[in-house]
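Report on the structure given below.
Only a single protein chain was left out; the remaining protein chains are all shown in position.
A and B label the chains in the order they appear, each numbered from 1.
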Amino acid sequence: MALLVMVGASACVPQAPSVQGRAVNQLYGIFAVIASIIFVVTAALIALSMLRYRAKPSDDALPAQFEGNVKLELIWFAIPTVIVVVLFILTLQKLDVVTERAPDPESIIEVDAYQWGWSFTYRGEGVNISGGPHNDPELVVPIDRAVAFEISAEDVQHSFYLPRLLIKRDAIPGRTNRVDVEIDEPGRYIGKCAEFCGLLHAEMNFVVRAVPPLEYRAWLNERKQDDGNA
Amino acid sequence: MIEELRLFVRIALYAAPAAALYWLLSSEVSGTWMLSALVVAVAMWVVSATALSRRRPQPSSAARLLGFEETETESQRSSLELAPQVLPGPSAWPAAAALAAFVTGLGAVYGGWFAIPGLLLGVTCTVGWLTQIQRR
Partner (left out) sequence: MATLEHSVPRTAGGLLEWFTSVDHKKIGILYLSSALVFFVLSGILALVMRSELAQPGLQLVDRQTYAQLFTMHGTGMMFFFGTPMVIGLANYFVPLHIGAPDVAFPRLNAFAFWLTLAGAVMAFAGFLTATGAAAFGWTAYAPLSGDAYSPGTGADLWIIGVALSGVAGVLAAVNLLATIFGMRAPGMSMLRMSIFNWNIVVTSILIAFSFPALTVALALLWADRNLGSSFFEPAGGGDPVLYQHLFWFFGHPEVYILILPFFGIVTEIIPVFSRKPVFGYKGFVFATLLIGAYSFSVWAHHMFTTGAVDGPFFSATSMLIAVPTGIKFFNWIGTMWGGKIHFQTPMLFCAGFLFMFLMGGITGVFLASPPLDYFVHDTYYVVAHLHYVLFGGSVFAMFAGLYYWIPKMSGRMLSEGLGKLHFVLLLVGMNAAFFPMHQLGIDGMQRRIPDYPASFGYAQENLVSTAGAFLIALAVLVFFINLFVSLRRGPFAGDDPWGGYTLEWATTSPPPHHNFHRLPPIRSARPVFDERRENAQAGPEGGSP
């Protein structure tokens, strides 16, 4: 059951359509495999000791009263330490991938979260998209190009969350967090607010539409004209 | 005891004008509140302690006031067969003191008016509680 559970869990994380997301996918997979092994071994030991040493009826004699074994304890001090160190090194490697900043992102999008909605400003392009509940803003990004999100908030704390891309970063008033994403599959990806921010927290969604670079440029120019005429 | 009293009186004497001066100079609310709260707390301590020392002129140690002495159960340390021990009897003061904290706390929510009965009850409880310890 245990193995099924953990492997199932790892299989249930859909492959992310982005470079950074796939690093998380890989890390999650490794963690899930190691965790499954630990879970199965430990649970099996617990179950084995319980089944093997359950008391038989009318057997009142005391079992051997041993109080420990320092060698064994040192071993099971060492094993988890080694596992944890391995997991930590893997974490550090993937952390670099996930937090790396592209030197020259295709676009920098300023994300401003507020109660309750999002405002996305394409820096240097004069394009702004914003909206709230029942009017989810839809921003467009190019595929195969790094896009930087600079995330902040106006009032209370929110969190910029793209479930399918496996990323999230808090939007905190007075601070700016930057996340770089390189999506490589066209599609519409739903974004949400992950930090409780008041009444309409659940409805604070947005959409990221990833399109080929040429289409992106065309869209950007069109929006620029629209905004200019407006 | 007298020495501690003097110390606390000095703190109150310093903090009270400091609070007034701070308010006059800065008109800033939080600092004034905090300094005033310090004055009130110290004053409560002084009132309780004075009331006690009047009842019992012999100066007693702070440890006695806090009830440390009750933990000295020498009989228990010296023998495995336990001698009867001195344990405090029932007391209504702890529950009443919690009520005082509750009412004072309401003052922090609904405005200072609640704090006045709360603080009065608090002083009563402090005096009552400490007197009960001393009487034993």
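Keep in mind that, in the parts below, a contact is a pair of C-beta atoms (placed from the backbone, for glycine too) under 8 Å apart; a residue touches a chain by one contact, two chains touch by 3 or more.
Since the model is a prediction, treat every value here as computed from it, not as a measurement.
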Missing-chain contacts on subunit B, rising order, are 29-30, 33, 66-67, 69-71, 73, 76-95, 97-99, 101-102, 105-106, 108-110, 129, 133, 136
Suppose we count only contacts with the excluded chain; which residues of subunit A make the list? 5, 9, 12-13, 23-24, 27-28, 31, 35, 38-39, 42-43, 45-46, 49-50, 53-56, 59-60, 62-69, 72-73, 76-77, 79-81, 84, 87-88, 91-92, 94-95, 97-99, 115, 155-157, 159, 161, 163-164, 166-170, 172-175, 177, 190, 192-202
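As a working rule, only the chains that are shown with their structure count from here on.
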Just give me the whole-number Å value for how far the CA centre of subunit A lies from that of subunit B. 52
